[in-house]
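A single protein chain has been omitted; all remaining protein chains appear in their positions.
Naming follows writing order (A and B), and every chain is counted from residue 1.
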Amino acid sequence: MQYINASSAREALAALLEADGSGVIVAGATDLMVDYKAGKVKSTVWIDVTRAADLVGITEEDGKLVIGAATTLTTIARSPLVKKYFPSLAQGCGTVGSLQIRNSATLVGNVVSAQPAGDGAMSLAPLDPTFTVLSADGERQLSMGEMYAGFARSTIDHSRELVTKISIPLPKPGEAAAFVRLELRKSLSLPMLNCAAMVHVEGGKVTWARITMAPVGVGPVRATAAEEYLAGQELTDEVLARAGELALENANPRSNPLRGSREYRLETLPVIVRRALEACRAQLN
Amino acid sequence: MAELHTTINGEYVVAEVDPDQSLAQFLREKMYLTGTKIGCGKGECGACTIIMDGKAVTSCIIPVLRAEGAVIQTIEGVARGEKLHPLQEEFVNQGAVQCGFCTPGMIMSAKALLDENPEPEKEEIREALGGNICRCTGYVNIERAVEAAADRMRKGE
Partner (left out) sequence: MKYVGQNIPRNDGFDKVTGRGQFTFDVHLPRMVYGKVLRSPYAHAKVLSIDTSEAEAMPGVRAVCTFANTTQKVWNGAAPMFITPLPHKPVLDQTIFTDEPKYIGDEVAAVAADTEAIAEEAAKRIKVEWQELPAVYEPLEAIKPESPDVQPKYANPEFHNICGGPVILEFGGDPTAAFDQCDAVVEYDVTLPRVKQAQMEPHGAVATYNPDGHLEVICTTQAPYPTKMILAEALDIPVSKVTVKNPPYVGGGFGVRIGLSGKAEILAAALSMKCHRPVKLIYTREEDFTCSDSRHGGYLKCKLGAKADGTFVAIDTQAWLNTGAYATFGTDLVGVCGACGTAGAYAIPNFRYTGWPVYTNQMTAGAMRGFGTPQGNAVVEPAIELMAQKLGMDSIELRKKNSTREDTKNWFPFPPGSCGTNECLDRAAASIGWEEKHGKAEEQTGRIRRGVGISAGTHVSNAAPFCVDYDTILIRIERDGTLFVNSSIPEIGPGSTTACLQVAADLIGVPYKNAVMKFGDTDAAPFDIGSHATRTLYTVSYVMADAAKKLRKDIFDWVGGKLDLDPAKLELEDGVLSCEGKPLGNLADFASQAHLEGKQFMASSCQVPPNCLPFYAQAAEVEVDVETGMVKVLKVAAAHDVGKAVNPPLCRGQIEGGVLQGVGYAVREEMTYVEGKGFYNKGFHSYMLPTADDRPEIESILVENPDPSGVFGIIGIGECGVNPTLAAIGNAVEDATGVRFHEFPLTPARVLAGLKAAGKI
(Lines give C-alpha, C1' and ligand atoms only; values in the text may rest on other atoms or scores of the structure.)
Protein backbone atom coordinates (compact mmCIF):
# COMPACT_ATOMS: atom_id res chain seq x y z
CA MET A 1 0.00 0.00 0.00
CA GLN A 2 1.09 3.53 -0.76
CA TYR A 3 -0.01 6.15 1.75
CA ILE A 4 -0.16 9.84 0.89
CA ASN A 5 -0.86 12.62 3.37
CA ALA A 6 -2.55 15.32 1.25
CA SER A 7 -2.34 18.94 2.38
CA SER A 8 -5.30 20.26 0.36
CA ALA A 9 -8.37 19.10 -1.50
CA ARG A 10 -6.67 19.85 -4.84
CA GLU A 11 -3.62 17.84 -3.85
CA ALA A 12 -5.83 14.95 -2.79
CA LEU A 13 -7.69 15.04 -6.11
CA ALA A 14 -4.43 15.16 -8.07
CA ALA A 15 -3.15 12.12 -6.19
CA LEU A 16 -6.43 10.35 -6.75
CA LEU A 17 -6.35 11.02 -10.48
CA GLU A 18 -2.76 9.89 -10.68
CA ALA A 19 -3.66 6.62 -8.99
CA ASP A 20 -6.12 6.14 -11.83
CA GLY A 21 -8.73 4.02 -10.16
CA SER A 22 -6.60 2.35 -7.53
CA GLY A 23 -6.79 5.21 -5.07
CA VAL A 24 -9.10 5.82 -2.14
CA ILE A 25 -9.75 8.87 -0.02
CA VAL A 26 -9.04 8.18 3.61
CA ALA A 27 -10.46 10.27 6.42
CA GLY A 28 -11.02 8.52 9.72
CA ALA A 29 -10.06 5.12 8.25
CA THR A 30 -12.04 3.56 11.08
CA ASP A 31 -14.08 1.39 8.73
CA LEU A 32 -11.47 1.21 6.00
CA MET A 33 -8.74 -0.33 8.17
CA VAL A 34 -11.09 -3.00 9.47
CA ASP A 35 -12.18 -3.82 5.92
CA TYR A 36 -8.59 -3.73 4.71
CA LYS A 37 -7.45 -6.22 7.34
CA ALA A 38 -10.34 -8.45 6.31
CA GLY A 39 -9.08 -8.33 2.72
CA LYS A 40 -12.09 -6.39 1.49
CA VAL A 41 -10.26 -3.29 0.23
CA LYS A 42 -8.59 -3.42 -3.15
CA SER A 43 -7.37 0.18 -3.31
CA THR A 44 -3.58 0.36 -3.14
CA VAL A 45 -3.11 4.11 -2.91
CA TRP A 46 -4.51 5.65 0.26
CA ILE A 47 -4.90 9.40 0.23
CA ASP A 48 -5.28 10.80 3.72
CA VAL A 49 -7.15 14.10 3.81
CA THR A 50 -7.23 14.66 7.57
CA ARG A 51 -4.50 17.28 7.38
CA ALA A 52 -5.87 19.09 4.34
CA ALA A 53 -6.44 22.52 5.87
CA ASP A 54 -9.23 23.44 3.46
CA LEU A 55 -11.19 20.30 4.37
CA VAL A 56 -11.22 20.80 8.13
CA GLY A 57 -13.36 23.15 10.12
CA ILE A 58 -16.86 24.43 10.78
CA THR A 59 -17.94 27.88 9.65
CA GLU A 60 -21.04 29.94 9.13
CA GLU A 61 -21.26 31.25 5.55
CA ASP A 62 -24.12 32.97 3.74
CA GLY A 63 -26.88 31.59 5.90
CA LYS A 64 -25.34 28.15 5.91
CA LEU A 65 -23.40 26.04 8.30
CA VAL A 66 -20.43 24.63 6.40
CA ILE A 67 -18.65 21.55 7.68
CA GLY A 68 -15.36 20.55 6.06
CA ALA A 69 -15.29 16.95 4.89
CA ALA A 70 -12.36 15.96 7.08
CA THR A 71 -13.84 17.43 10.25
CA THR A 72 -14.09 14.71 12.87
CA LEU A 73 -17.32 13.68 14.52
CA THR A 74 -15.96 14.84 17.88
CA THR A 75 -15.29 18.31 16.52
CA ILE A 76 -18.82 18.46 15.16
CA ALA A 77 -20.41 17.07 18.31
CA ARG A 78 -18.62 19.65 20.45
CA SER A 79 -18.80 22.61 18.10
CA PRO A 80 -20.56 25.61 19.68
CA LEU A 81 -21.95 26.49 16.24
CA VAL A 82 -23.41 23.04 15.68
CA LYS A 83 -24.80 22.88 19.21
CA LYS A 84 -26.38 26.30 18.72
CA TYR A 85 -28.05 25.63 15.39
CA PHE A 86 -28.43 21.86 15.21
CA PRO A 87 -28.23 20.20 18.61
CA SER A 88 -29.70 17.05 17.10
CA LEU A 89 -26.75 16.84 14.71
CA ALA A 90 -24.33 17.27 17.60
CA GLN A 91 -26.20 14.50 19.39
CA GLY A 92 -26.15 12.12 16.40
CA CYS A 93 -22.47 12.75 15.69
CA GLY A 94 -21.72 12.27 19.38
CA THR A 95 -23.28 8.81 19.32
CA VAL A 96 -21.23 7.06 16.65
CA GLY A 97 -18.99 4.23 17.91
CA SER A 98 -16.99 5.55 20.81
CA LEU A 99 -15.09 8.72 21.60
CA GLN A 100 -11.90 7.21 20.15
CA ILE A 101 -13.73 6.42 16.92
CA ARG A 102 -15.30 9.88 16.79
CA ASN A 103 -11.89 11.44 17.31
CA SER A 104 -10.84 9.94 13.98
CA ALA A 105 -14.01 9.36 12.00
CA THR A 106 -15.82 12.00 9.99
CA LEU A 107 -19.42 12.81 9.22
CA VAL A 108 -18.77 12.58 5.50
CA GLY A 109 -17.29 9.14 6.07
CA ASN A 110 -20.42 8.18 7.96
CA VAL A 111 -22.43 9.17 4.86
CA VAL A 112 -20.25 7.72 2.10
CA SER A 113 -19.75 4.39 3.90
CA ALA A 114 -23.51 4.24 3.29
CA GLN A 115 -24.23 1.91 6.19
CA PRO A 116 -27.97 1.70 6.70
CA ALA A 117 -28.11 3.45 10.07
CA GLY A 118 -25.02 5.59 10.69
CA ASP A 119 -26.08 7.87 13.51
CA GLY A 120 -24.16 10.87 12.21
CA ALA A 121 -25.59 10.54 8.73
CA MET A 122 -29.09 9.94 10.03
CA SER A 123 -29.10 12.97 12.31
CA LEU A 124 -27.92 15.03 9.34
CA ALA A 125 -30.45 13.67 6.89
CA PRO A 126 -33.55 15.81 7.64
CA LEU A 127 -31.52 19.03 7.83
CA ASP A 128 -31.50 19.37 4.02
CA PRO A 129 -27.72 19.23 3.61
CA THR A 130 -25.85 19.77 0.36
CA PHE A 131 -22.65 17.87 -0.36
CA THR A 132 -19.98 19.49 -2.51
CA VAL A 133 -18.10 16.95 -4.57
CA LEU A 134 -14.80 17.65 -6.32
CA SER A 135 -13.72 15.65 -9.35
CA ALA A 136 -11.69 16.13 -12.54
CA ASP A 137 -14.80 17.75 -13.99
CA GLY A 138 -14.92 20.36 -11.26
CA GLU A 139 -17.40 20.77 -8.41
CA ARG A 140 -20.96 19.54 -8.17
CA GLN A 141 -23.61 19.55 -5.48
CA LEU A 142 -25.57 16.56 -4.25
CA SER A 143 -28.48 16.33 -1.86
CA MET A 144 -28.70 13.75 0.96
CA GLY A 145 -30.89 11.46 -1.12
CA GLU A 146 -28.43 11.59 -4.00
CA MET A 147 -25.58 10.26 -1.84
CA TYR A 148 -26.88 6.70 -1.50
CA ALA A 149 -26.72 4.14 -4.31
CA GLY A 150 -27.71 1.07 -2.34
CA PHE A 151 -26.90 -0.97 0.73
CA ALA A 152 -23.37 0.06 1.80
CA ARG A 153 -22.93 1.71 -1.62
CA SER A 154 -22.44 5.43 -2.10
CA THR A 155 -22.93 7.31 -5.35
CA ILE A 156 -19.52 8.86 -4.70
CA ASP A 157 -16.77 7.07 -6.62
CA HIS A 158 -14.05 7.27 -4.01
CA SER A 159 -11.40 6.44 -6.54
CA ARG A 160 -12.26 9.42 -8.77
CA GLU A 161 -13.76 12.14 -6.60
CA LEU A 162 -14.02 13.46 -3.11
CA VAL A 163 -16.53 15.26 -0.96
CA THR A 164 -15.11 18.57 0.21
CA LYS A 165 -17.84 19.95 2.44
CA ILE A 166 -21.38 19.73 3.75
CA SER A 167 -23.55 22.85 3.73
CA ILE A 168 -26.67 23.05 5.86
CA PRO A 169 -29.16 25.93 5.69
CA LEU A 170 -29.32 27.62 9.09
CA PRO A 171 -32.58 27.06 10.92
CA LYS A 172 -35.27 29.68 10.65
CA PRO A 173 -37.85 30.67 13.25
CA GLY A 174 -40.44 27.99 13.71
CA GLU A 175 -38.08 25.16 12.84
CA ALA A 176 -36.93 22.43 15.16
CA ALA A 177 -35.06 19.16 14.70
CA ALA A 178 -34.54 16.10 16.84
CA PHE A 179 -32.74 12.77 16.78
CA VAL A 180 -33.83 9.64 18.62
CA ARG A 181 -31.97 6.38 18.86
CA LEU A 182 -33.24 3.04 20.09
CA GLU A 183 -30.09 1.41 21.40
CA LEU A 184 -28.91 -1.72 23.17
CA ARG A 185 -25.88 0.11 24.49
CA LYS A 186 -24.68 3.69 24.32
CA SER A 187 -21.18 3.08 22.99
CA LEU A 188 -19.77 0.63 20.49
CA SER A 189 -23.12 -0.32 19.05
CA LEU A 190 -25.24 0.35 16.04
CA PRO A 191 -28.80 1.41 16.78
CA MET A 192 -31.77 -0.93 16.60
CA LEU A 193 -33.58 2.01 15.04
CA ASN A 194 -32.94 5.68 14.73
CA CYS A 195 -35.06 8.54 13.55
CA ALA A 196 -34.41 12.19 12.88
CA ALA A 197 -37.09 14.75 12.29
CA MET A 198 -37.27 18.38 11.38
CA VAL A 199 -40.48 20.38 11.34
CA HIS A 200 -41.51 23.90 10.57
CA VAL A 201 -44.49 25.29 12.42
CA GLU A 202 -46.26 28.53 11.68
CA GLY A 203 -49.34 29.78 13.45
CA GLY A 204 -49.49 26.57 15.44
CA LYS A 205 -49.60 24.39 12.34
CA VAL A 206 -46.97 22.35 10.58
CA THR A 207 -46.00 23.83 7.25
CA TRP A 208 -43.58 21.05 6.41
CA ALA A 209 -41.88 18.12 8.07
CA ARG A 210 -38.91 16.01 7.10
CA ILE A 211 -38.60 12.66 8.84
CA THR A 212 -35.81 10.21 8.16
CA MET A 213 -35.51 6.80 9.66
CA ALA A 214 -33.15 3.84 9.63
CA PRO A 215 -32.37 1.03 9.18
CA VAL A 216 -35.57 0.48 7.29
CA GLY A 217 -34.23 0.56 3.73
CA VAL A 218 -31.30 2.04 1.85
CA GLY A 219 -29.72 4.91 3.76
CA PRO A 220 -31.97 7.40 5.54
CA VAL A 221 -35.50 6.63 4.43
CA ARG A 222 -37.96 9.50 4.29
CA ALA A 223 -41.29 8.90 6.00
CA THR A 224 -43.13 10.66 3.21
CA ALA A 225 -46.59 9.46 4.19
CA ALA A 226 -46.14 10.86 7.67
CA GLU A 227 -44.59 14.04 6.32
CA GLU A 228 -47.55 14.66 4.02
CA TYR A 229 -50.00 13.91 6.76
CA LEU A 230 -48.33 16.34 9.15
CA ALA A 231 -48.49 19.30 6.77
CA GLY A 232 -51.26 21.57 7.97
CA GLN A 233 -51.75 19.76 11.28
CA GLU A 234 -51.28 20.93 14.82
CA LEU A 235 -48.74 18.92 16.81
CA THR A 236 -51.22 17.24 19.14
CA ASP A 237 -50.55 13.89 20.80
CA GLU A 238 -53.02 12.24 18.45
CA VAL A 239 -51.39 13.76 15.36
CA LEU A 240 -47.93 12.70 16.46
CA ALA A 241 -49.13 9.18 17.19
CA ARG A 242 -50.82 9.00 13.80
CA ALA A 243 -47.67 10.28 12.08
CA GLY A 244 -45.71 7.57 13.86
CA GLU A 245 -48.08 4.92 12.53
CA LEU A 246 -47.89 6.36 9.02
CA ALA A 247 -44.10 6.08 9.10
CA LEU A 248 -44.63 2.33 8.64
CA GLU A 249 -45.84 2.96 5.08
CA ASN A 250 -42.31 3.83 4.01
CA ALA A 251 -40.43 1.35 6.16
CA ASN A 252 -39.14 -2.02 5.11
CA PRO A 253 -36.79 -3.15 7.87
CA ARG A 254 -34.85 -6.39 7.83
CA SER A 255 -34.35 -8.71 10.74
CA ASN A 256 -31.05 -8.66 12.56
CA PRO A 257 -30.05 -11.40 15.00
CA LEU A 258 -28.88 -8.80 17.50
CA ARG A 259 -30.57 -5.51 16.81
CA GLY A 260 -34.12 -6.66 16.45
CA SER A 261 -36.38 -8.63 14.18
CA ARG A 262 -38.33 -6.98 11.39
CA GLU A 263 -41.41 -7.47 13.51
CA TYR A 264 -39.93 -5.70 16.52
CA ARG A 265 -38.65 -2.87 14.41
CA LEU A 266 -42.07 -2.40 12.84
CA GLU A 267 -43.63 -2.36 16.29
CA THR A 268 -41.31 0.25 17.72
CA LEU A 269 -40.73 2.48 14.70
CA PRO A 270 -43.99 4.43 15.29
CA VAL A 271 -42.87 5.03 18.88
CA ILE A 272 -39.46 6.29 17.83
CA VAL A 273 -40.88 8.56 15.12
CA ARG A 274 -43.45 9.90 17.55
CA ARG A 275 -40.77 10.57 20.14
CA ALA A 276 -38.65 12.46 17.60
CA LEU A 277 -41.65 14.62 16.77
CA GLU A 278 -42.40 15.10 20.45
CA ALA A 279 -38.85 16.33 20.94
CA CYS A 280 -39.34 18.81 18.10
CA ARG A 281 -42.56 19.99 19.68
CA ALA A 282 -40.89 20.42 23.04
CA GLN A 283 -38.29 22.71 21.47
CA LEU A 284 -40.93 24.79 19.73
CA ASN A 285 -42.96 25.34 22.91
CA MET B 1 8.31 0.02 3.10
CA ALA B 2 8.10 3.72 3.85
CA GLU B 3 9.74 6.13 6.22
CA LEU B 4 7.84 7.47 9.21
CA HIS B 5 8.83 10.55 11.20
CA THR B 6 6.99 10.86 14.43
CA THR B 7 7.36 11.79 18.07
CA ILE B 8 6.65 9.05 20.59
CA ASN B 9 6.65 9.83 24.29
CA GLY B 10 8.78 12.89 23.67
CA GLU B 11 11.36 11.14 21.50
CA TYR B 12 11.66 11.92 17.82
CA VAL B 13 11.62 8.69 15.86
CA VAL B 14 12.47 7.92 12.25
CA ALA B 15 11.53 4.39 11.31
CA GLU B 16 11.07 2.15 8.30
CA VAL B 17 7.50 0.95 8.38
CA ASP B 18 5.21 -1.31 6.45
CA PRO B 19 2.36 1.02 5.37
CA ASP B 20 -0.12 -1.86 5.66
CA GLN B 21 0.36 -2.01 9.39
CA SER B 22 -1.72 -0.36 12.04
CA LEU B 23 -0.16 2.11 14.40
CA ALA B 24 -0.69 -0.38 17.24
CA GLN B 25 1.30 -3.06 15.42
CA PHE B 26 4.10 -0.60 14.75
CA LEU B 27 4.24 0.50 18.37
CA ARG B 28 4.24 -3.04 19.67
CA GLU B 29 6.31 -4.88 17.12
CA LYS B 30 8.80 -2.24 16.00
CA MET B 31 9.07 0.03 19.03
CA TYR B 32 8.51 -2.78 21.58
CA LEU B 33 6.00 -0.55 23.34
CA THR B 34 3.87 -3.53 24.31
CA GLY B 35 1.94 -1.59 26.94
CA THR B 36 -0.48 -0.77 24.14
CA LYS B 37 -2.67 -3.87 24.02
CA ILE B 38 -4.73 -5.24 21.16
CA GLY B 39 -7.97 -6.77 22.37
CA CYS B 40 -9.95 -6.96 19.15
CA GLY B 41 -8.10 -5.31 16.26
CA LYS B 42 -11.26 -3.53 15.17
CA GLY B 43 -11.52 -0.46 17.38
CA GLU B 44 -14.24 -2.13 19.43
CA CYS B 45 -12.62 -2.52 22.84
CA GLY B 46 -10.28 0.41 23.46
CA ALA B 47 -7.35 -1.65 24.79
CA CYS B 48 -5.08 -0.09 22.15
CA THR B 49 -6.00 3.50 23.00
CA ILE B 50 -3.14 5.98 22.71
CA ILE B 51 -3.10 9.76 22.51
CA MET B 52 -2.30 11.20 19.11
CA ASP B 53 -2.07 14.96 18.77
CA GLY B 54 -4.00 15.35 21.99
CA LYS B 55 -6.86 13.00 21.13
CA ALA B 56 -7.53 9.47 22.33
CA VAL B 57 -7.64 7.10 19.36
CA THR B 58 -7.78 3.33 18.93
CA SER B 59 -4.38 2.68 17.41
CA CYS B 60 -5.33 -0.75 16.06
CA ILE B 61 -7.31 0.90 13.27
CA ILE B 62 -5.05 3.86 12.61
CA PRO B 63 -2.87 3.37 9.52
CA VAL B 64 0.71 3.72 10.71
CA LEU B 65 1.52 6.52 8.28
CA ARG B 66 -1.26 8.62 9.74
CA ALA B 67 1.31 9.16 12.50
CA GLU B 68 3.60 11.07 10.13
CA GLY B 69 4.53 14.30 11.92
CA ALA B 70 2.23 13.45 14.81
CA VAL B 71 2.88 13.61 18.53
CA ILE B 72 2.09 10.30 20.16
CA GLN B 73 1.79 9.33 23.80
CA THR B 74 1.57 5.73 24.91
CA ILE B 75 1.17 4.28 28.39
CA GLU B 76 4.97 4.01 28.64
CA GLY B 77 5.23 7.79 28.44
CA VAL B 78 2.77 8.64 31.19
CA ALA B 79 4.99 8.23 34.25
CA ARG B 80 8.01 10.46 34.76
CA GLY B 81 10.70 7.90 35.46
CA GLU B 82 9.65 6.17 38.67
CA LYS B 83 7.15 8.90 39.50
CA LEU B 84 3.71 7.77 38.52
CA HIS B 85 1.10 10.11 37.10
CA PRO B 86 -1.80 10.79 39.51
CA LEU B 87 -4.05 8.73 37.22
CA GLN B 88 -1.71 5.77 37.49
CA GLU B 89 -1.50 6.09 41.25
CA GLU B 90 -5.22 6.42 41.67
CA PHE B 91 -5.89 3.45 39.42
CA VAL B 92 -3.87 1.40 41.88
CA ASN B 93 -5.18 3.11 45.04
CA GLN B 94 -8.85 2.89 44.10
CA GLY B 95 -8.82 -0.72 42.96
CA ALA B 96 -9.38 0.25 39.33
CA VAL B 97 -6.88 -2.37 38.17
CA GLN B 98 -7.71 -6.04 38.05
CA CYS B 99 -6.40 -8.18 35.22
CA GLY B 100 -4.68 -5.12 33.80
CA PHE B 101 -5.25 -5.80 30.11
CA CYS B 102 -7.61 -2.87 29.62
CA THR B 103 -5.69 -0.64 32.03
CA PRO B 104 -3.23 1.06 29.63
CA GLY B 105 -5.99 2.00 27.18
CA MET B 106 -8.26 3.05 30.01
CA ILE B 107 -5.57 5.33 31.47
CA MET B 108 -4.85 6.84 28.06
CA SER B 109 -8.53 7.63 27.52
CA ALA B 110 -8.71 9.16 30.98
CA LYS B 111 -5.54 11.15 30.42
CA ALA B 112 -6.77 12.56 27.13
CA LEU B 113 -9.91 13.66 28.97
CA LEU B 114 -8.13 15.29 31.89
CA ASP B 115 -5.52 16.95 29.66
CA GLU B 116 -8.35 18.71 27.88
CA ASN B 117 -10.90 19.01 30.66
CA PRO B 118 -9.51 19.16 34.21
CA GLU B 119 -12.97 19.29 35.79
CA PRO B 120 -15.00 16.64 34.02
CA GLU B 121 -18.58 15.89 34.97
CA LYS B 122 -19.49 12.26 35.68
CA GLU B 123 -21.16 12.04 32.28
CA GLU B 124 -18.03 13.29 30.56
CA ILE B 125 -15.92 10.69 32.33
CA ARG B 126 -18.36 8.00 31.24
CA GLU B 127 -18.31 9.25 27.67
CA ALA B 128 -14.52 9.24 27.64
CA LEU B 129 -14.40 5.68 28.97
CA GLY B 130 -17.38 4.37 27.00
CA GLY B 131 -15.11 3.00 24.29
CA ASN B 132 -12.86 1.11 26.71
CA ILE B 133 -14.25 -2.25 27.69
CA CYS B 134 -13.32 -3.69 31.07
CA ARG B 135 -14.75 -7.05 32.03
CA CYS B 136 -13.30 -7.23 35.54
CA THR B 137 -14.23 -4.18 37.57
CA GLY B 138 -17.78 -3.16 36.76
CA TYR B 139 -16.18 0.25 36.05
CA VAL B 140 -17.08 1.53 39.53
CA ASN B 141 -13.53 1.92 40.77
CA ILE B 142 -12.26 3.11 37.41
CA GLU B 143 -14.64 6.04 37.49
CA ARG B 144 -13.65 6.70 41.07
CA ALA B 145 -9.95 6.64 40.13
CA VAL B 146 -10.44 9.21 37.37
CA GLU B 147 -12.33 11.48 39.75
CA ALA B 148 -9.66 11.13 42.42
CA ALA B 149 -6.87 11.86 39.94
CA ALA B 150 -8.72 14.87 38.56
CA ASP B 151 -9.05 16.17 42.10
CA ARG B 152 -5.37 15.80 42.77
CA MET B 153 -4.37 17.34 39.47
CA ARG B 154 -6.55 20.35 40.13
CA LYS B 155 -4.70 20.79 43.39
CA GLY B 156 -1.53 21.11 41.38
CA GLU B 157 -0.09 17.61 41.35
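Convention: a contact is a pair of C-beta atoms (placed from the backbone, for glycine too) under 8 Å apart; a residue touches a chain by one contact, two chains touch by 3 or more.
Bear in mind that the values here come from a model prediction, so they are computed numbers and not experimental data.
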From B:Ala56, B:Ala112, B:Leu129 or B:Ala150, residue that would touch the chain that is not displayed: B:Leu129
Contact with the hidden chain (one of B:Leu4, B:Leu23 or B:Ile38): B:Ile38
Residue in contact with the excluded chain [from B:Leu4, B:Leu23, B:Val97 or B:Ala150]: B:Val97
Touch list for chain A against the chain that is not drawn: 182, 184-190, 192, 257-258, 260-261, 264, 267-268, 271-272
Chain B, residues in touch with the chain not shown (by the definition above): 28, 32-42, 44-45, 47, 74-76, 78-79, 84, 87-89, 91-95, 97-104, 107, 123, 126-127, 129-143
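Here is the rule we use: only the chains that are shown with their structure count from here on.
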Inter-centroid spacing, chain B versus chain A (mean Cα positions, whole Å): 29
Residues of chain A defined as touching chain B within the complex: 1-3, 5, 26, 29-30, 33-34, 36-37, 46, 48, 50-51, 74, 94, 97-101, 103-104, 186-188
Complex contact set, residues of chain B against chain A: 2, 19-20, 22, 41-46, 49, 55-58, 60-63, 65-66, 68-69, 109, 127-128, 130-133
